[in-house]
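The complex appears here minus one protein chain, its other protein chains still in place.
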Amino acid sequence: MSNHLPYEQMLQNQLVLPQVLLTSYKNMNMNETELVIILQLLRFQQEKVTFPTPSEITDFVTVSEEECSNYLRTLIQKGLVEILHEKGPEGIIQEKYSLEPLFVRLFETKEEKKESQDISKE
Amino acid sequence: MSNHLPYEQMLQNQLVLPQVLLTSYKNMNMNETELVIILQLLRFQQEKVTFPTPSEITDFVTVSEEECSNYLRTLIQKGLVEILHEKGPEGIIQEKYSLEPLFVRLFETKEEKKESQDISKE
Amino acid sequence: MSNHLPYEQMLQNQLVLPQVLLTSYKNMNMNETELVIILQLLRFQQEKVTFPTPSEITDFVTVSEEECSNYLRTLIQKGLVEILHEKGPEGIIQEKYSLEPLFVRLFETKEEKKESQDISKE
Partner (left out) sequence: MSNHLPYEQMLQNQLVLPQVLLTSYKNMNMNETELVIILQLLRFQQEKVTFPTPSEITDFVTVSEEECSNYLRTLIQKGLVEILHEKGPEGIIQEKYSLEPLFVRLFETKEEKKESQDISKE
């Protein structure tokens, strides 16, 4: 018998990610664990958790808390993830992870090519 | 200067996946590499490539072709992926990967719980 | 100059919907306004607003509040949307829209066909 989850629940709890992340992470010197940590950060963001602790992430990945911290540090050092400081609802400064540098790399790598195309248009 | 990809291209080439895959793979005894291979299979399916070779997958993951074959075999042995045989356009039998067993596990794990809820309703 | 939204914001605020909703609403005797009201309900759900008022919906559609109420009533009468009563965090009964009946129709319409296929398999 198929006692499946309600369709509504299946459809609401989805994660959308750029395909180019899956096709480019290897060329960006990331390994599978780093990619999955990025995906977990995306998932937490969608749940409005913008600064999950290594311990919270570790609940969902197979690496230890310490390894997870190291991977996060490495992603920051590689310039793919950054930590932003934002004023929260009560004026308290809060930290949050941003994946903007990663997306800039994924979506803006074609600069020079594009330029030469612009020339050929004229 | 931001010579970014056209928005149309960013928006069209996305992969949608159930969040529960990210939160449950660890409990299903999968590791990060196995999860990413699953995501690559999903991505290939979206491109209408339903039976990518280990070599094709290896272009996008950090493991060797041989390791990739082993991971695929393991995923099949664990009952998460299966190989189906379908009649193609010219009557030729074609193989394809199906992730249906994985989705059944993700979406139908609550059977017994659900049943007891049904009882309590009465 | 392209002062675009951060990519992170573009990618996080997306709505995922079954293609079959777009290809089947006409056959289910819905018109474009009803379809868009359904999409707005989906969007509100994603924002954790599970029982938007006609006035809140009307901010985003071109029909009046009264027409919007009528459309919602029609969708309920057609058996596509239902109102559920749920216990909220403090034990207060809350109403919420559910699109489950719509999804059941979209995903379970092939019953008889499926059965005959099963027969032909043997």
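As written, the chain order gives the labels A, B and C, with residue 1 at the start of each chain.
Methods note: a residue touches a chain if its C-beta (ideal position, glycine included) is under 8 Å from a C-beta of that chain, and two chains touch if they have at least 3 such contacts.
Quantities reported herein were computed from a predicted structural model and do not represent experimental measurements.
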item: Hidden partner interface residues of chain A, rising order; value: 2, 4, 7, 10, 14, 16
item: For chain B, the residues touching the chain missing from this view; value: 6-8, 11-12, 14, 16-18, 42, 45-46, 98-100, 103-104, 107
item: Chain not shown, touching residues in chain C; value: 1-5, 10, 13-20, 22-23, 26, 31-33, 35-36, 39-40, 43, 46, 60-63, 107-108, 110-111, 114-115
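The rule is simple: only the chains that are shown with their structure count from here on.
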item: Intercentroid distance (Cα basis), chain B paired with chain A, Å; value: 19
item: Gap in Å, rounded to a whole number, between the CA centres of chain C and chain A; value: 28
item: Shared-contact residues (touching 2 or more other chains) in chain C; value: 7, 14, 16
